[in-house]
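This is the structure, below, for whatever I ask next.
With one protein chain withheld, the remaining protein chains of the complex are depicted in position.
Chain IDs A, B and C follow the sequence of writing; residue 1 opens each chain.
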Amino acid sequence: MALQSLDIKARSATTTQPPSARNPVHVAKLIDISKCIGCKACQAACMEWNDLRDEVGTNVGIYDNPRDLSDQSWTVMRFSEVEVEQGRLEWLIRKDGCMHCEDPGCLKACPSPGAIVQYANGIVDFHEEHCIGCGYCLTGCPFNIPRISKKDSKAYKCTLCSDRVAVGLEPACIKTCPTGALVFGSKEDMIHHAEGRIADLKERGYAKAALYNPQGVGGTHVMYVLQHGDQPELYANLPKDPSISPLVSLWKGVTKPLMSLGIGLAVFAGLFHYVTAGPKEVEEEETD
Amino acid sequence: MTNHWVDIKNTDLVLIMGGNAAEAHPCGFKWVTEAKAHRKARLIVVDPRFTRSAAVSDYYAPIRAGSDIAFLGGVINYLLSHDRIHHEYVKNYTDFSFLVKDEFAFNDGIYSGYNPEKRSYDKSTWGYQIGKDGYVVTDPTLQNPRCVYQLMKAHYSRYTPDMVSSICGTPKDAFLKVCELIAETSAANKTMTILYALGWTQHSQGSQMIRTGAMVQLLLGNIGVAGGGMNALRGHSNIQGLTDLGLLSNLLPGYMTLPGDAEQDYKTYVEKRASKPLRPGQMSYWQNYNKFFVSNMKAWWGDAATAQNNWCYDWLPKLDKGYDLLQVFENMNQGKVNGYICQGFNPLASAPCKVKVSGSLAKLKFLVIVDPLATETSEFWQNHGEYNDVDPAKIQTEVFRLPSTCFAEEDGSLVNSGRWLQWHWKAAEPPGDAKGDQEIMAGIFLKIRDLYKKDGGAFPDPILNLTWKHKQPDAPSPEELAKEFSGKALGDVTDPKDKTQVLVKAGDQLNGFPELRDDGSTSCGCWIFAGSWSEKGNLMARRDNSDPFGIGQTLNWAYAWPANRRVLYNRASCDPAGKPYDPSRMLIAWNAEAGKWGGSDIPDFKPDSPPEDGMNPFIMNPEGVARFFAIDKMAEGPFPEHYEPMESPLAVNPMHPKNDKAKSNPAARVFKDDWSSFGTPDRFPYVGTTYRLTEHFHYWTKHVRINAILQPEQFVEIGEELAKEKGIKAGDHVRVKSKRGFIVAVAVVTKRVRTLDVAGKKVHTVGVPIHWGFMGVAKNGYITNTLTPFVGDANTQTPEFKAFLVNIEKV
Amino acid sequence: MQVTRRQFFKICAAGVGSSSLVALGFAPGEALAEVREFKLARTTETRNTCPYCSVGCGILIYSLGDQAKNAHAEVMHIEGDPDHPVNRGTLCPKGAGLLDFVHSPNRLKRPEYRAPGSKEWQPISWDEAYTRIAKLMKEDRDKNFIAKNDKGETVNRWVSTGMLAASASSNETGYLTQKIARSLGMLAFDNQARV
Partner (left out) sequence: MRTMIQRYTARERSNHWVVAIAFILAGLSGLALFHPAFFFLTSLFGGGPWDRILHPFIGVVMFLSFIAMAARFWRFNRFTPADRQWMKRIGDVICNRDQGLPELGKYNAGQKYLFWTMVMSIPALLLSGIVIWQPWFAHYFPIWLLRVAVIIHALAAWIMILGIIVHVYAAIWVKGTVRAMTRGTVSEAWAKHHHRAWYREMTGK
């Protein structure tokens, strides 16, 4: 089912932005880490729904499997054993995957028109048929999410099950989550839900419980409830204040048009020089 | 489960001990997170490992594997000595006031009547004082030193916090914190649920661990109430159903039992089981035993079962002893078993001490495997390198491997842990030439029957007369079978109060077990399932999930046994006057106007018995009340006592340091040759414990690509301290050895497995997940039951997988 | 694009799509972006129960085709049944991976036989297997059936052949198995609940 320009908020390598005439509900996924048991059902459902199967790997002395995100693994659980309070062990388990940034760095970095699209509902989706495999999205992403497939050299990541959401269903991971650590709905509702969870956590002694919805990328459509909101890095190095790298912003920001302009100016300068100053000719008969 | 999955949301406190619900039952565990989120419930996890359940708990306390009775005994002591019990409940609904025989005694870990040679008890002293009226003598003042309350108080006074801490390795403050949280639920409007599983079952004293848990719940008044109960989280999708149907050595359907050799007389057989009430006015529902039994025999042998031949009583095999799995493998090892059929069961992987099981299987003449998957057992004769190093040429067993269907390819019902019989529908044809289990069983049986018909042979009557009224005899349909176990009227069933009233017409399906008769006019293959397929249709297939009371009862979803009741003993949720202890979670209440009990559940009670009549809630017991004192029901004693695992890291039982007889369970059965297979702490100093991981299901999902990806390779878990001592780093390959063999696996070094201080020494634990083997799409691995000891619980003979001794070294 | 739109209409016809998307389906020319086709649109949905643990989660099995005579109903997706009171649509990692159980490369597909001392399986027909198993069982039963014990008591038991029953087979299978086992006088009979 085609989502036309009216449903698209941003499109990679497209200088004229789509009209985004429609205003559908902004969706969001909320990951409540305090409810997550790290069962990996979301990983299984993701593989199953999206018809992905990663390699059967090995155990390297930890629970994390597959070891990392890949073209076949769009979400993975990251396990961290920490003692925030002396003598009180906590096993923090974070579901890693695309955060669906409001200001998506991948989309900004992508040179191929339409390879990365942000729908008006907030989902950032890769369209592999337009992907050229340059890997620029990797540089744009502040969360280290996209992966280039070894098979077809195209970039892959969580689609937030855009095919399910398009027909009014929740994403596969959300549906399967046994404990309700994953919930899905309008972004507004998710923030409200998170507030309730945070109040509950505070009552249970997590004074710094907080919502992770980083403003450095304009907020995200995948948010976390963190027991230790002041230390997101406890959760397998979740960045504390993520933003698109200034290098990428520079490169894909002012630089692009300025440099293009520079090239154009150089050509024009030559042309005008030629027609004003004229060619440099030497008299053949010139002798000593 | 006394309660059911959704009911967990009604609790105030969840105790997960002897189980790991978050990992093994994630979707059921959802209701724990719901209780936390919506009732501000707290979750306590007591476990040797910091599990994924612990990861979302409010409080975690470590414990040494196998010491749970000490812990719970300590909780009982705390509750009794701090007087944090539900007084009205225990006084009225339990045996607190019952007087126990004067001869009953307990001396340094051993109860009266012990025979050390036989390793069993003469239980004649383990009983109540019976008055002249035939009823138990009681002392409502609870002052008599022989009353259950006083005996129990004295028994558990030895389980002091210091003793608990010393035996369990649980820090004393952690233990006391758990006690405090638990004690809060002694309030009438507070409740705790206990969720346990194989972490309690798989010990040589597993049944008593569960019993101790139940005693804690009774003291707090938490049995029979919404959000309470003792909830066994069964491991497989239908072991509840198969147990209900009596597929265990000594059982008949509906927890009726097969006779022993001595029970030659049918009448005595029934009378022994149809107990008369032990207190006035009590129901003692088993008095109806004969109705269940006769109806069962009518279902099996139809017209051949008559009053004259005692309903074919003699056609049933009689037991000279139990033939549980361990006993059968022992016999097999001795060459006494020739044939074995494994229907969806993989004993090479699931039974303890692989070397013994493998050797036993090799002594069989024939082995029949019926399974959807290529199991290890089906290839026990095949050389699979280091993982199964056998010589096929030396194994003379004929093996048949018959492909069966899986869930997706069949219709039928399964019973979940909450006792719900749920129907499911076929979605696809089986692969290749695979056939359904019913077709396969019929295929084998009909051939045998034909042979007996043709050639005769040993006692052919039960075979030739077995009811087989199937429209397609070689493929009995699930619908026919379901109707058969649900039961039907063979003649008109009339109202006993008014014989002219026909309740069920001849030929119709029955509505429930109250309609069963002992005159041969009803047929019912499993009395507790009676009514699951009535004239109203297949009630197991019901899909109305409405929940009018908002406490998750959904009475019109599927069918729960017994009688579609969702919470067992629910009469106990009301005070003696019939008022709910907590109206906001009302299960049932006495409606004086209507003259009956009613509410959000089906009453587990005589529906029209008014509170004044004094009938008590535990209607299956002749006493009418719940028992703290188990009388003669348990093998090792009426009160649970802490015994060490058969393989213990300690030299003595700290409770009985001077009595070697009381070191480990004195009533646990050990086969003669197996004593030498137990290891000692000098060579095997660490506590080994096996368990499941959430990514896998038993030995099945190693055949499943998605799950193989999620957890690909065999590993063991050790604490940082042991790792340091042994120079093991995460990711190293290690060899874990027990006296019975070894496995090699990757080491996961973790803070989650702690070193414990037990009786003045450091005890390390080695955690061994079970899911790998030499068949499957996951990385091949060793069968973990290579390590485990060949000994079971004294009552159930469930093997001791949770606590044994190992050593570990870097490979 | 053409095919895409046609399939889209099918989905709408099936009542899955929303009306706002119908309008989008008419949009001409190049679609700026497309999400993946909703893969369940006309599959057949069957209600079932997860065969693993005892939570007994409701599942929905989606199989290829509309059950027409010539369509082979291949299971292509399984997810939780949202109506089920316990799991409410959720599934754990085992349940969520059920599809790969149905299609496991290790599913047995035909009866096999391993002769004494042999290193390999050989195919056997169902009838041959039944005949041979029945013969072996009858021989053993006739030889080792104990009608009376040493004391002369009637015991009618057969303990030289045993059986382990499944843990995930249905009640109907279990009931039939129980009935058959006891009619043969079998006592060496257990199920997974024992371990």
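Please note the rule applied: a residue touches a chain if its C-beta (ideal position, glycine included) is under 8 Å from a C-beta of that chain, and two chains touch if they have at least 3 such contacts.
Values in this document were obtained by computation on a predicted structure and should not be read as measured data.
A.B. asks: Could you tell me which shown chains are touched by the chain that is not displayed?
C.D. replies: A
A.B. asks: Could you tell which one of A:Gly168, A:Gly196, A:Gly218 or A:Pro257 touches the chain left off the display?
C.D. replies: A:Pro257
A.B. asks: To test your reading of the contact rule: which positions on chain A touch the chain that is missing from view?
C.D. replies: 13-15, 109, 111-113, 115, 130-136, 138-139, 141, 144, 148, 150, 153-154, 245, 247-248, 250-251, 255-257, 259-260, 262-263, 266-267, 270, 273-274, 277-288
Here, only the chains that are shown with their structure count from here on.
A.B. asks: Based on which chains touch which, is the overall arrangement a line, ring, star, complete graph, or other?
C.D. replies: Basically all the chains touch each other, so complete.
A.B. asks: Report the chain whose mean Cα position is at the greatest distance from that of chain B.
C.D. replies: It is A.
A.B. asks: Relative to the centroid of every protein C-alpha atom displayed, which chain's own C-alpha centroid is closest?
C.D. replies: Central chain: B.
A.B. asks: With contacts defined as at the top, give the pair, B-C or A-B, that has more of them.
C.D. replies: B-C
A.B. asks: In whole angstrom, what separates the CA-based centres of chain A and chain C?
C.D. replies: 39
A.B. asks: Centre to centre, by mean C-alpha position, how many angstrom separate chain B and chain C?
C.D. replies: 25
A.B. asks: For chain A and chain B, what's the span in angstrom between their mean Cα positions?
C.D. replies: 48
A.B. asks: Going by the contact rule already set, what residues in chain A reach two or more other chains?
C.D. replies: Within chain A, the residues that touch at least two other chains are 39-41, 43-44, 47-48, 178, 180.
A.B. asks: Got the chain B residues that touch at least 2 other chains?
C.D. replies: 26-27, 30, 694-695, 705-707, 710, 777
A.B. asks: Which bits of chain A are touching chain C when the two form their complex?
C.D. replies: Contacts found on chain A: 1-8, 11, 18, 22, 39-41, 43-45, 47-49, 114, 117, 119, 125, 127, 159, 162-168, 172, 175-178, 180.
A.B. asks: In the complex, go through chain C and note every residue touching chain A.
C.D. replies: 1, 4-5, 8, 11, 16-18, 20-21, 24-25, 27, 31-39, 77-80, 82, 87, 89-97, 99-100
A.B. asks: Touching residues of chain C toward chain B in the complex: what are they?
C.D. replies: The contact residues of chain C facing chain B are 44, 46-58, 61, 63, 72-75, 78, 80, 83-88, 90-102, 104-119, 121, 124, 126, 129-138, 140-142, 144-145, 147, 149, 151, 153-195.
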